[in-house]
Structures are given as C-alpha cells and as structure tokens.
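Just one protein chain is left out here, and the rest sit where they should.
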Amino acid sequence: MLIVMTVNATKEEVEQVKRHIEALGLTPHAIPGAQRVAIGITGNRDVLDPSLFENLPGVLEVIPVSHPYKLVSREVKPEDTVVWVGGVPVGGGHFAVMAGPCSVEGPEQTLTTAQAVKKAGAHILRGGAFKPRTSPYTFQGLGEPGLQILRDVSREVGMPTVSEALDERSLELVVEYCDMIQIGARNMQNFSLLRLAGKARKPVLLKRGMAATVEELLMAAEYLLAEGNYQVVLCERGIRTFTDHTRNTLDLAAVVAVQRLSHLPIIVDPSHGTGKRHKVVPLARAAAAVGADGLMIEVHHNPMQALSDRAQAIVPEELAQLMNQLPTILPLTGRHLAQAQSAAAAS
Amino acid sequence: MLIVMTVNATKEEVEQVKRHIEALGLTPHAIPGAQRVAIGITGNRDVLDPSLFENLPGVLEVIPVSHPYKLVSREVKPEDTVVWVGGVPVGGGHFAVMAGPCSVEGPEQTLTTAQAVKKAGAHILRGGAFKPRTSPYTFQGLGEPGLQILRDVSREVGMPTVSEALDERSLELVVEYCDMIQIGARNMQNFSLLRLAGKARKPVLLKRGMAATVEELLMAAEYLLAEGNYQVVLCERGIRTFTDHTRNTLDLAAVVAVQRLSHLPIIVDPSHGTGKRHKVVPLARAAAAVGADGLMIEVHHNPMQALSDRAQAIVPEELAQLMNQLPTILPLTGRHLAQAQSAAAAS
Amino acid sequence: MLIVMTVNATKEEVEQVKRHIEALGLTPHAIPGAQRVAIGITGNRDVLDPSLFENLPGVLEVIPVSHPYKLVSREVKPEDTVVWVGGVPVGGGHFAVMAGPCSVEGPEQTLTTAQAVKKAGAHILRGGAFKPRTSPYTFQGLGEPGLQILRDVSREVGMPTVSEALDERSLELVVEYCDMIQIGARNMQNFSLLRLAGKARKPVLLKRGMAATVEELLMAAEYLLAEGNYQVVLCERGIRTFTDHTRNTLDLAAVVAVQRLSHLPIIVDPSHGTGKRHKVVPLARAAAAVGADGLMIEVHHNPMQALSDRAQAIVPEELAQLMNQLPTILPLTGRHLAQAQSAAAAS
Partner (left out) sequence: MLIVMTVNATKEEVEQVKRHIEALGLTPHAIPGAQRVAIGITGNRDVLDPSLFENLPGVLEVIPVSHPYKLVSREVKPEDTVVWVGGVPVGGGHFAVMAGPCSVEGPEQTLTTAQAVKKAGAHILRGGAFKPRTSPYTFQGLGEPGLQILRDVSREVGMPTVSEALDERSLELVVEYCDMIQIGARNMQNFSLLRLAGKARKPVLLKRGMAATVEELLMAAEYLLAEGNYQVVLCERGIRTFTDHTRNTLDLAAVVAVQRLSHLPIIVDPSHGTGKRHKVVPLARAAAAVGADGLMIEVHHNPMQALSDRAQAIVPEELAQLMNQLPTILPLTGRHLAQAQSAAAAS
C-alpha cells in the first residue's frame, strides 16, 4: 500500500500517518519527493484496507499495491490448470466446446439438439433446468425433471453435461445429475452459493458478472478454491456498457488479462455475449483467435420454437461450420480441439 | 410489439411475418410507410419475446412496446404505496432515514452508534450481520449473534431494524430478528432469494444492482409482489460506470424515473453510492432535493476502527447536521420527516 | 510513480529497473515487502509515463502517483476562483443561473424567452447559434445572425450571454458578440479549440465530455489556463452509461470531486444531463443541494415548437418555481444567488 500526502501536508501529519502505520504493527517507508511525500507500507500479510488511512489529515490518496487473490494467482501456480469435465479436458492447450439448448424443454428437443451438437463435434452438452429469468411470468425451466432428461440424453449420446445451479437445492441436484456446475453471471457474487459450490466434488463453470471487473471474477473464483474446489473454469460472457447494438459487450481482452493473472482456464460465451444469432459465429471465431480455452454456445434445432433466448441460438449447421473452422485457428494460439477420454483414464 | 421491415423487404416477406403473427393467435396491423412497412401486433396478454420475430426474413428490427411489469406499475395502482417498518412509514410523503453501522461488530459499538443515530433523529437502525464481501478472507459478519445484538440494541433505543439476508438461512434469521429484510445489490437478481422474501411477512428493502436498469429493478420487485409481499421499498445505491472518482455513480435521476413508473417508495444510499465519506452528506442532501422517500446511511462512532467499509461511514455529528438540514429541503418536494408510530396504530 | 515487481522477480530484474530509473536522472527507492519489492521514484519534475517501465522484465504493475494538472489544482491555489461573466460572479459562494433556449431561432422567440427567464431571476442568457448536431440533416443553428439576435436581446433585457463555439471561426464570432464562450461536451478534448479559447479574453464555460473522467475534465481546463485564460467555469452535464431511462447519467458526485481537487467553479446542466423535461427541475434542486456553483438550463416559452432539443426544455413557469426554491437550499451549502453588478464595478 502506498499513501500519497498532499503538497501542503505538514511534518506532523506525515508523522501521524507513520505512527498510525506502526500502531498496526506495520513498517512505514517515507519517500520524500520534490513536491510531496509518499509513504510505502510493508509487513502486512494480508491486503490492507485503504480506508484505514484515507481520512487521516494530510492524506491525498491511498493506492493499493497487492492483489487480494491468492490461490487463483499465476504467481502462486505458474502452470496452466487443466479441468476435467467427465473425460473432457479444458485448459492447458485443450480447447473444449460446450453446446446445447438454452433450456431443456423436453426429451425430444434435447435429444435432437444433443445428437446434432455431438455430430458437429462439440464436447460437453449444456442445457438449463433452472433458469434465472428477469420476469417472474416467463418460463423458469423444468427443474429436476429437466436434469433427468439431460442425464438420460447425455448417456445416450455420450457427452458430459453442464447445467446452472441457482441456490442450495438446485446445486445439490446439479451435482447429482451433471458433470459440471454452472454459476451464472447474476450469481457471480452470490457468495453463499459460491461457498456451497466450493464444497462440491464437481468442476465449476463460473461466469463473469455483467458489471464485474477481472479482479472481482478472480476473487469469486478464490471463494471456490478457498473451499477446496480447484476444478474451476472461468467464462467471459459480455459486460454491460452503453452500447446498444448488442445485449452485452463481449470483452475478449479479458481472456488475455485472466490468462496472465491466473492459471485457471477461461472460455467465452458468444451467445449471451452478443444476444444476436448473426453475431455468434464471428465472435466465436474471434474468441478462438484471441486464445480462449473453449466456447459455450447455445444451439437449438429450431430456434423459432425455443422457449427461451431464441434470438441468440444458432442452428446445428452453423455450429458444424464453426467446428470446421476451429482447427485452422487454434494452432495459432498453441491450442487444439480437446479429445474426450474416459473419466477413468483422465483421473 | 412493433416489427420494422427492411426497405427492401418483399411483399411475400411481409405476408410471412403476418402469417407468423396469426399463427400465434395474435393480430397483425401493417402500417405502410413511404420507405418501409412496419407491423404492429395486438391481442397478446403477456409481453411478447422479440426473438419470436427478429430472425424472420425481411425483418430489420423488433421493438417491444409493453413493459413486462404489472403489480409494481403506477398504471395499475396510481397512488403511492406507504411501507410500514415497525411503526415507521416510508413513502407517500413520509421521508425515513435508516442509519447505523455497516456491520454489527459487538454490543458496545452497536449500542453507541444506535444511541447516536437515534439522538440525531434517524428512524430505522441498520446493521449487517451477514456481509457479502468480495474476498473470502475478509470479515464476513457475526451471523446470528450479530442479529441478536441488533435486536437487543433496537429494543433498548426504540428503533425498528433492517439487516441484509444473503440466502435461505440468513433470510429466516433476519425475518425472526428484524423489522425489514434487505436484499443487497449483488442479490437483486438472485431470483430464488427474491421468491423467498416475497413469501416473508416482513417488508423488504430491495437495492438496485450495480448494472441494473430501472426496468430490471422494477422486475425484481415484481418477483416480490408476485409472491404476495407488497411492502417493498426500492433503493438507489449507485451504478457502475467508467468514472473513477467514486466507487459507484449515484444515479439520482432514477428516483424520478421510478416514481413515474411505480407506486413503490424509493430511497437513496449515498454511502455505497459514493464510497467516500466526504461525499455522503452532499449527496444525501441532493437525494432529498430530488424527491427521494428516504435515505440509508452508514454511521460509525469511530470509523477508523470499523471492521468494514470504513471509508464511507460518517460520524454521528455529520448525521446530526444532515438531519437538521432535511426539514428545510423536504417541503420543496412535498415531503416531511417520518413520524414513528406504534406498530399497533400503524396496522 | 511506484513500480510493483512480481513475486518471482529476480534481484537482477530489480536492479535493472533501478538502473533504468537512474538512467533517466531519477532516484529509485526500493521498498522490500514480505512477498515482493516495490520501487518508488523521486526527482521527476513532470509526471512520468508509466509505459517507461511497464514492459521491463519482472514488473507487475506501474502506479502513477502524481496528478498531471497544475494550474487548475487547489493544491496550487487553495481559495475558490470567482469568474465574472459580464457583471455576474460565478463561484466563491455566488450561485449563477444560465438559462434560455437551446437554439436562437429568431428575434421574437429569443426576446420572449429572455424576458421570461430574466423575470424568473436567471442571471445569464444562453442560446446556441452554432449547434453540434448528430445528423447533418437537422437544424444547425442560425450562425452569425443568431449571435446578433442574442446580443440585441441581451442588451434589451440586460443580461450577459453565453453561446457555444465549435471551431476557429465560430469562436471569433462568439468572442465578438457574447460574454462567455461555451465549449461543448463533444469538444472537451478538441485541443485546438481549447488552445484558441485559452487565448481569448472572455471567460469560458467548459462542459464535461460524455466519457470524460474528472481528471480529464481538469486536464482540458489546464489547456485553457496554460494559455493564460484563468476565467474558467466547469460544467457537469451527464455521462454516458448503460442506463436508458435518461439520455445521460448526471454525475452529481463529480461536483464534490472537482471542488476538492480544483479552485474552479463548477455548475450543472440538468437539461442535457437528463434529456427529459420532467426530470430537469428535480435534478436542478439536487445540484443546488450537492453544492454546485450554478445551473445551466434550457427554457423555451413554447417547447413544442422549438427547433432543437425540445424534449428537455422547461417552460418559464417551471424555471420561476425553481428560482423560488433555490434561496431555501443554497444557504445549506454556504451559497447564495449571485447578484449582478455592473461590469465596471466587477473589474
């Protein structure tokens, strides 16, 4: 932490700040400049709270230096983490595609779409049974029967599954029925849910909140790791900005930022990230080119009849075309399409 | 809903859209313009999903016309709702001040601050026992013992209380110990929690999410009313923008917007809304002048020793000065400081 | 400037950074922490560029400490600046109201509105003759004839005037015809125009850009002062955010931020700041309550027939009601309505 004094700060004010630091058991380091004094602090084990100092007389500004995350940091673990979902590796060069309908609507729709995305080459089947919907009057998902359908279909087509959990009860069910727990953007800072997911024995897909900084995303992941769950995949899915040509603004530079700061894999969701069907494939390509570790894409064999988010679902043919293009792009970033292995071999 | 066709849309494309509308049991109204055709839709009971139409050939844009909220709407209930917290009215001209520490840290701190805010004229005692913290390594609140302290102090000083609930368990406890349930900004779209709070028999303070539009705030409140809880107070507490001189940007115009669209009272939290102690009182005055129905303010008798959010807590003397200024401002907006009544008289 | 090294930085990397600092004629101050080293720099007269260091091996982050503005800083000049517009003081406790039509449309409209705002108590007449319009096909202002009308009306009603300049030619004309030069939000970083206005012998009203930080606003003002023009009034007029209930988000906390950092007066424009007529008066009251040094408000005696920005113009009766409320609010912030003096007495 660095404390910057005002130009007009008195010697006594500087001394008072130093005494304040020492009273906390820390060591002040005064750095006298031509115009003003700055005071560095050392000796702290944890990140200090700027508000400890910013209302002291003569203090102009308090600048945090350390970052508050630890376990997720690449400084702590330099090598990439590989997360195994069923037998599918994500990260460490393995590029995994999660695809499927926004919502599980019924056995036929789920099977039809699952077979299509499997055929196109996707690795993991996505499908929501618990839907966080802005309006209480819209379709909220099938609940546990939806998860049963997802599991049955997943066994039939041979793909591991990921589905969103919203609260304690749905989390227990997702852990029971699926291979990966999704924590959605609206729950990225639902710390109760994060703690529960941190205790679960299944990998977690953690989506970035619409107004979350990269640091906050990493801190949310830190909750999971602090509870003992190291199998975490992050997901960039668009942030909220003033722009109105898309539902969200996909922040692809966040992929590069996360990969420098953390060892966790990060994938991109261009479906929610744009909210527009015609933008999904171009942005998916861009995500691969920027160096993401995978994609999550909504696919529906008949988007016009989907019960939710139909504006952003692509059809299986579009997914197939995208999957055909990925092997051209991935080597440019040192990646390759993931190869599913048996769960036994993976462990 | 209005569907705007491209300039080059063919007659057949227009007909196809009309047939699509009719197939949904609705009525299309073509509006032929000089350059292009637009098609209005009537006959729907619920809000239509734009994605039903926006990928049809020849469609340029789909514009929603209706708003998806009902029970919270001033169109449905023109007169202001008055929410009673203990015996304190909020809304309908009654301006209520909620004040107290960010966190309940112990009996002495809570009592000292409570006596001070009571003396200054505040109506409702705030204090967190369950704290949503960005880092898993920082103080997370005292939990149930904190709520017990808050209840004991509230009885001693004679003020109703409000405290934040994060999940099912903490909600049950807040309902048991407090007079009002706070749903924080990070949980504004935690729909599971909203449903539970909607079933509770205590009034709810619903804070606007950092990236939530006014419409999304009203939809979140709609969840509460749809479950039968009509005692809802909204709270503007700052949104996330590019600005860096404050932690959030307090959007005071949202107060006016909400009051036009909804009958629910709306208060302002200038503590979180700015994150800076020296900005709290000026923005609190501004909130009163814009026409808010109350304030929520963090006060600590010794901010430097507070365990959380100390940068934004004001001291009791600052609160007292603010309370002295409010009676000058409030009549300009047709409001007055709330007068606490016995809970019996209120019901 | 503070350079933060990575946890794994080698001694040699630390030494290299120190040598780099010394090679620039500056002094490094290593601050060894438990986890990592930070290096403070002193000896620089000007603000250093972070990019001088941030790509050196072992460097995690470079944190600027000083602020790049000087002449506008309250550290340099602690007392408030009072800007005189004609005989009207702005700042230093004097609260000035600038009001009038968005555009000068003709002699009658301008005179009618001017008489009305004068009668309501406004101090300075605003009216645009050069309009920056998003579309090339909309009314762009009357140009020089508009300024002539504004001057004639100003003499008839006895009010000084302010009008916007867009480029070199219009700046010369505004200087010739008006008492104050307005630099609009879209030109806040038009540095050529700022330099010209800095050389002019008329006070300048500098509006904050839609995406400008407070620091960037102060730096734009620094351009004016650096050219010798110290008569500068800043103006908060709303920033661009994700919100859609107003055209812009009025950032009233910026008023407090500017007043701490700078001695220059700052006023608020609730007309552009909200873009909605029904929000103008509430936000104007809020601006007075937060401690602004004045207001700029669009008024039209018949908004429905205005040629530009009619959605946000209030009628003279609304202005009169606002002016009646201001004397109640202003003493709470140590301010009073400005009293026009003769220009001779003022100088």
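Brief remarks on what is shown
In this document, chain identifiers A, B and C correspond to the written order of the chains, with residue numbering beginning at 1 in each.
Quick note on the criterion: a residue touches a chain if its C-beta (ideal position, glycine included) is under 8 Å from a C-beta of that chain, and two chains touch if they have at least 3 such contacts.
Note that the structure is a prediction, hence the values are computed from the model and not measured.
For subunit C, the residues touching the absent chain in the complete assembly are 46-47, 49-52, 54-55, 68-69, 132-137, 166-168, 170, 186-187, 189-193, 195, 209-211, 216, 219, 222-223, 226, 240, 277, 303-304, 309-312. In the full complex, subunit A makes contact with the omitted chain through residues 211, 213-215, 239, 241-246, 249-257, 260, 273-274, 276, 278-279, 282-283, 285-291, 325, 328-329, 332-333. Although one chain is hidden here, its contacts on subunit B can still be listed: residues 2, 4, 6-8, 29, 31-36, 38, 40, 42-45, 61, 63, 65-66, 75, 78, 240-242, 244.
Here is the rule we go by: only the chains that are shown with their structure count from here on.
Nearest to the global CA centroid, when each chain is reduced to the mean of its CA atoms, is chain B. At the interface between subunit A and subunit B, over half of the residue numbers involved are used by both copies, so each side presents largely the same positions. Fitting subunit A to subunit C on Cα positions gives a rotation angle of 180°, stated in steps of 5.
Taking the mean of the C-alpha atoms as each chain's centre, subunit B and subunit C sit 31 Å apart. Centre-to-centre spacing of subunit A and subunit C amounts to 39 Å, using the average Cα coordinate of each chain.
Remark: subunit A and subunit B have CA centroids separated by 27 Å (rounded to whole angstrom). In subunit C, the residues that reach two or more other chains under the touch definition are 241-242, 244.
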